[in-house]
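Rather than the whole complex, this shows some of its chains in their spots.
A, B and C label the chains in the order they appear, each numbered from 1.
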Amino acid sequence: MPLTAPLRGVVPPVCTPLDAQGDIDTGSLARLVEHLLDGGVHGLFALGSTSEVAYLTDEQRGAVLETVVNVVDGRVPVLAGVIDTTTPRVLDHARAAARLGADALVATAPFYTRTHPRETAAHFRRVRDRVDLPLFAYDLPVSVHSKLSPALVLDLAADGTLAGVKDSSGDEGSLRRLLVALGGREGRAAGPVPAFSVLTGSELTVDAALLAGADGVVPGLGNVDPAGYVRLHDAARAGDWSRAAAEQERLAALFAMVDAGPEDEMGRSSSALGAFKAALRLLGVIDHGDTAFPQIPLSASSVAAVDARLRAAGLTPVR
Amino acid sequence: MPLTAPLRGVVPPVCTPLDAQGDIDTGSLARLVEHLLDGGVHGLFALGSTSEVAYLTDEQRGAVLETVVNVVDGRVPVLAGVIDTTTPRVLDHARAAARLGADALVATAPFYTRTHPRETAAHFRRVRDRVDLPLFAYDLPVSVHSKLSPALVLDLAADGTLAGVKDSSGDEGSLRRLLVALGGREGRAAGPVPAFSVLTGSELTVDAALLAGADGVVPGLGNVDPAGYVRLHDAARAGDWSRAAAEQERLAALFAMVDAGPEDEMGRSSSALGAFKAALRLLGVIDHGDTAFPQIPLSASSVAAVDARLRAAGLTPVR
Amino acid sequence: MPLTAPLRGVVPPVCTPLDAQGDIDTGSLARLVEHLLDGGVHGLFALGSTSEVAYLTDEQRGAVLETVVNVVDGRVPVLAGVIDTTTPRVLDHARAAARLGADALVATAPFYTRTHPRETAAHFRRVRDRVDLPLFAYDLPVSVHSKLSPALVLDLAADGTLAGVKDSSGDEGSLRRLLVALGGREGRAAGPVPAFSVLTGSELTVDAALLAGADGVVPGLGNVDPAGYVRLHDAARAGDWSRAAAEQERLAALFAMVDAGPEDEMGRSSSALGAFKAALRLLGVIDHGDTAFPQIPLSASSVAAVDARLRAAGLTPVR
């Protein structure tokens, strides 16, 4: 399904269910997609960081995207992450995603290399130029160790390179400056790039981002509680900010599951992604909570902590 | 004037006017204090980063605080920054601030040293123990290169060490998690530490912080437009989030003055503080726009950019 | 050619000549390999950072390694970089490298992800376990944003996971501590892991590393002047530290070519790799100085600066 311009709403980054051997569990993935669509989401983002894209082989990436596209079957747009170190490698992923039916691409700045903003701009321009799909910039300094400046994003929006940005930088001040430059909450339609979509990747400040004029949200926690984020989004669209903030608070308390795994025992990716998957297994959506190697699995007591967070947030584990 | 508990409202960090010799311009400082009080602010924070505290000698720090306390004369509470590398040096500043009549102290974590969170906790506890004034933690990773975790802040709130926190970390997700742990926007009074005050130091996300339940704001830009921040605060308190966000947008556009000085020519402190002071001079509040050595002064064209930002925000330069 | 244990000597990371279309120039690559072997090097490292591995598609990586292995034809061992974000993706590269005849593998810690040292250890263990080739750890914080601690390296050496480490961390104090723990310059043979190889990746401190007991060096600048690094190595092996240091100084002056491209115009990868390739073209070794997209090419004046560095170091451009 083609994207609206701008793309708006709740667009969760879809977790990738794995079995104990590390293989894609396509049955669970299909059920997860239905769970998200049942929750009322407005799009899906496959092969993002929350999808453990950095741990998936090219073959696995293909299997994931094929499954998501087939299950969605045009009901919402499917964005595909094309995550790799630099342009030539990203282009290989982008061509594969186009073949498999993605509706849009999501790319980060180059990483591993030491890259100048001018080179980052050329990178996005070439990806857009070579593969004919709308392109979103994925601003993720925690992974790529550079920040996309509002000025760079604006340039790439203005010349048609970017259809939008997914801002996972955690820098809400910078996000605000970008939104103001685009015309502000009331002035976007009359602004320089009306079709440009600004999405926040932060699970914890969605009410704030929507109040500031963001178009939508790409919440990892949205795998666990898509309906909650849709309610938050709907309240914001209705101008009921108290209700939006109350929903956000409930989700912020639920989000604390990302600390289920102790910091001295495992990486933060393992803890957060392990918690999301444990929650999805407890809720009966997927069959296994396994994360990709070499991530360390959550212990039973960590899973119990996830269970407690679910119950406190009004979600009911079925196993 | 003693603080309310929790302290609420707009508490600008007061700029320190200097003359061309780098001496404190106490006349201008007195006028700036009146300008802020006229704007309706609820407290003043002297000797913070925006006050160029890191550039002031101990003697100058004393002169600044004495002037502010005398001019305020009990109309609002005066918080005093006690910024130095470690506890013994902070205590010297804290004792001086107490002598000069400060109503509360604001201290950062130790810096320059490589300090463990347990040591940071001991630091705040000793400052509170040795000087009998309410103590605020100043979370400012850009200067001290460590972040105060919500867990640490909660511990220090719970045991009575901290009266509040000024969060200038720019990490709004962390701020949200702290506020939720304190009981959330509706549940603070019934939460674990009802008197604890959470203030944001970010100029750009005040509407969001207040929506999340923060008690107030410490905006550097509030020197230039205190009435704007007070209107934003009042709108938020009244639950008129559209008006709050609109005011925030106007202030975000005004805030862009901090980039008046080119990045390849001067430090970001010089550019931001130089812009605030240039604006105050253009508005007729202070006599000189000079910043402390070794900050590089704004060029005439940079000052012209500040002038343009003022006019665009509806503020009228008088020179 | 199988590796000695420990691997010793000069093992340059081979540049990857490209034509103006960004395709592998295998003819130039073959000449570069002969240039290095003529210089007397003791091994070659293909598909490292200096090879622009992060910019090469999988197909290009295969073409590079195949060319290098074929041209070398067993004269020296060929190490192959298997650079990717995490274990499953690294394993795909490792299997390809084994098929193409690499004599050893070189892998970094996971990147893009937030990984715990325990996970990094599991990563190296699985790569070694699944592909039967000696494995070197590539310590490159500037790219992967984590540092391999001496303790971790020692563990992985002791259990047979690692055949060696290429230390490009720039942390010479840490390198010294590792060497001392391995038995020191005289005590390595009687130390805990006599066959373990310690290679420095720093072009500028090779004399120091060899004095401290390192086994060899992997110098990017060794593409340009392999004979110089071999002379430096030979002087050190002969205990003639004055001669070693003098050669190092000449090479340090030559190394300044990495700053040929201005910092405000291009990334540091572009400048350094562009300079090495410009030098190789000027010396008549390769046909084109092009670097991979999106790196910005050196200007004519930057190439002239490279030319001047070559002449000052006693190397004679032929074009």
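One rule holds in what follows: a contact is a pair of C-beta atoms (placed from the backbone, for glycine too) under 8 Å apart; a residue touches a chain by one contact, two chains touch by 3 or more.
Bear in mind that the values here come from a model prediction, so they are computed numbers and not experimental data.
Number of identical chains making up the complete complex in this structure, 3 of which are shown: 4.
Keep in mind that, in the parts below, only the chains that are shown with their structure count from here on.
With respect to subunit B, maximal separation of chain centres occurs for C (centres as means of Cα atoms). When every chain is represented by the mean of its C-alpha atoms, the one lying closest to the mean of all protein C-alpha atoms is A. By number of C-beta pairs in contact, the leading pair of chains is A-C. Computed from the mean C-alpha positions, the centre of subunit A lies at a distance of 36 Å from the centre of subunit C.
Each chain gets a centre from the mean of its Cα atoms; for subunit B and subunit C, those two points are 49 Å apart. The set of subunit B residues touching two or more other chains is empty.
Taken in their complex, subunit A has these residues touching subunit B: 170-173, 176-177, 180, 184-186, 202-205, 207-209, 211-213, 239, 241-242, 245-246, 248-249, 252-253, 255-256. By the touch criterion stated above, subunit A contacts subunit C in their complex at residues 22, 49, 54-58, 60, 83, 85-89, 92, 110-116, 118-120, 122-123, 126, 142-145, 265-270, 292-296.
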